[in-house]
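A single protein chain has been removed from this complex, and every other one stays in its place.
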Amino acid sequence: MKSSSSLQTGLEVRGLTAAYGRLQVLKGIDVAVAQGELVAVIGSNGAGKTTLLRAVSGLLRPTGGSVTLGGEDVTSLGAEQIARRGLAHVPENRLVFPSLTVDDNLELGGWTRRRDGQHARRRAEALELFPHLGDRINLPAGALSGGEQQMLAMARALMAEPSVVVLDEPSLGLAPKVIGEIIAALGALRDAKGLAVLLIEQNIRAAFSVADRVLVMERGSVVANGTPEELAGDERVRSAYLGAGTTSSGAVLRKRSTPTPA
Amino acid sequence: MSDLLQLVWSGLALGAVYGLVALGFVAIFSVREIVNLAQGEYASLAGLSAISAVAAGVPLLFAVVVVVPFVVAVSVAVERVAVRPVRHMTPLVSIILTLGISTALKAAMLLFWGPEAKALPAFPGKDFVFAGVSVRSQELWILGVAAVVSYAVVAFYEHTTAGKALRACAEQPIAARLLGISPRTATMVAFAIAGFTGAVAGVVGSPIYLSSWSSGLTLGLKGFVAATLGGLVSFRVAMLGGLLLGVLESLAAGYGATGYRDAVAFVVLLLVLLVRPQGLALKATGVRV
Partner (left out) sequence: MERLRGFLPLLVLAVVLAIAPMVLPVNLVNMGVYALIYGLAAIGLSLLMGLAGQVSLGHAAFFAVGAYTQAILVTKTQVPGMLAAVLAVAASMLVALVVGLPLLRLRGHFLALATLGLGIIVAVVARELEVTGGTSGIFGIPKPSFLGRIYDSPQEYFWLLAPFVVIGLWLAQRLVHSRTGRALGAVNDSEVAAECLGVNTYALRVRVFVLAAGYAGLAGVFYAHWLAVVSPEAAGFELSVTLLLMVVLGGLGTVWGAVIGAVAVEALDEGMRSFIPKLIPGASGEVQLLGFGIVLVLLVVLLPGGLAQLWARVTRRRGIAAATAAVSRAEHDGNDAAMEYSGLQALSRLLAQADVTESGSPLLSIRGLTMRYGGVTALGDIDLDVRAGEILALIGPNGAGKTTAFNIITGVLQPTAGTVTLRGKQVQGRRPHVIATLGATRTFQNLQVFGSTTVLGNVKVARHLRSRSGIFRGMLGLAGREEREIEDWARTAVAALGLTEHADRPVTDLAFGQQRKVEVARALALAPALLLLDEPMAGLSGTERDSLAWLLRRVRSAGISVLLVEHDVDAVMALADRVAVLDDGRLIALGEPEDVRANPAVIAAYLGTDADDDALVRAAAARTVPA
């Protein structure tokens, strides 16, 4: 169990509620992500996962509850301000800037720190983590494949040297092999850089293979919370995806901490 | 033949002024979907203010240098006071809003400077004749300034971080916000740039084309036509379009009925809108949707 003092960094969400007009989408969410921890949120469409991220990163104003970033209450702040305070949000569909080059996208990633003269160093680190991008550094971002754009979006987010990263379905529309690379990079972010990572995923395997803890959301509330092992055999997880009575081997839904021999 | 060259030359100078105004339209539209119908008024305001300054004894080039930031400030004020507070901006709303601003500016100018058209003294330089074409030094100034400003604007948008941030805001406002880039600030900067190019167009064109309270209307509209040739998003095509428009108008006036010259721009406008509303700029290749 992590002590509460480690939550002076990282992200803490308490009782968060949010609505679109009259539609109540988040009905009181609690989530805490410490530095060096990766928490995955899974659930079917309409569960409110994207809304959760939007409320956390300031794109949507919550109707109640609180969001604390590194000990500071950021609930009522706008997205630009939250970005300045060290939270990076990699949005659904990547949203790279298509007519700007890969290099430009990275440059803009460091916008909040553009005056500290460290851009070259950060850029080098990002390219080391995602070498593919180096090969395409001067191409317009719109010409990249889906997987490359996802890597670019992640690298771009890193350029601000955030302490917390939230990602919205990074595996969406990507081939399994590419997903593997993305997931590995996420793991590296958590381990090597000690970031607090909150990951939304529809791809359970990907999520379970890298997460320290998993939250299951359904219709605006968290219905299950635990480690991947604990949840692997959970009915709610399966029913959240395919309806009751699905046959699938529960054995595969666990986190691999050591690679099996090839 | 020298007639033709003469017409083309004067058309280019006129077109350069249109192009400068056009840059202002693109600057704003490329950040937010607003067509600023008051763009032409920035030019008239700059021209008239410079004329007053000179009449009050201020040296010409000094007056020019002071007037441009003044009009930039006016444009920024317009954005803060009239554009930002509008909650729900639709094309209809933005048109009526900027129309109102344009009308108010026109009236203020009429009130302050009266109805007659006035000219700023020409910039230093001599007129001469070349290959049978009479070249006014002001025309050289116009083309030179237009080239420099175009280059500067394009360089800003393509090679500076701030310029890229503005483009990013237009392409993906959500992602831009998540990186800490504020679309509100971007709009303000866009209006400032529009004020700048409009003001430059006004002072550099005033010695030949005169400034008056109402000169902004047709200037603005023609600048808009030039900007539309670039789909309202390409600076290069906007400037080139302006040049083209100026030459077409000049030729029409020279060879045909002078009265119809104003119509040329609008016939071009209608043709472009009907055939290719997204403008004549070629799309960058290699972009995957």
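Note that the chains take the letters A and B in the order they are written out, and that residue 1 is the start of every chain.
The rule is short, and it goes like this: a contact is a pair of C-beta atoms (placed from the backbone, for glycine too) under 8 Å apart; a residue touches a chain by one contact, two chains touch by 3 or more.
Since this is a predicted model, take the numbers as computed values, not measurements.
Peer 1: Give the residue, chosen from A:72, A:135, A:191 or A:229, that touches the chain omitted from the document.
Peer 2: A:191
Peer 1: Touching the hidden chain in the complete assembly: which of A:108, A:141, A:204 or A:217 does that?
Peer 2: Of the candidates A:108, A:141, A:204 or A:217, A:204 is in touch with the missing chain.
Peer 1: Can you name the residues of subunit A that touch the chain not displayed here?
Peer 2: For subunit A, the residues touching the absent chain are 21-23, 44-46, 129, 169, 172-173, 176-177, 179-181, 183-185, 187-188, 191-192, 202-206, 209-210, 239, 241-248, 252, 256, 259-260, 262.
Peer 1: Contacts of subunit B with the missing chain: which residues?
Peer 2: Where subunit B meets the chain not shown: residues 33, 35, 82, 85-86, 88, 91-97, 99-108, 110-111, 115, 217, 221, 224-225, 228, 257, 259-260, 262-263, 265-267, 269-270, 273-274, 277, 287-289.
Keep in mind that, in the parts below, only the chains that are shown with their structure count from here on.
Peer 1: Centroid from C-alpha atoms only, then distance subunit A to subunit B, rounded to Å. What do you get?
Peer 2: 44
Peer 1: Using the touch rule from the top, collect the residues of subunit B that touch subunit A in their complex.
Peer 2: Interface residues on subunit B, with respect to subunit A: 161, 164-165, 167-168, 171-172, 174-182, 284, 286-289.
Peer 1: Inside the complex, what are the residues of subunit A that reach subunit B?
Peer 2: For this pair, the touching residues of subunit A are 57-59, 78-81, 83-84, 88-89, 91, 95-100, 104, 107-109, 111-112, 114, 139-140, 142-145, 156, 160.
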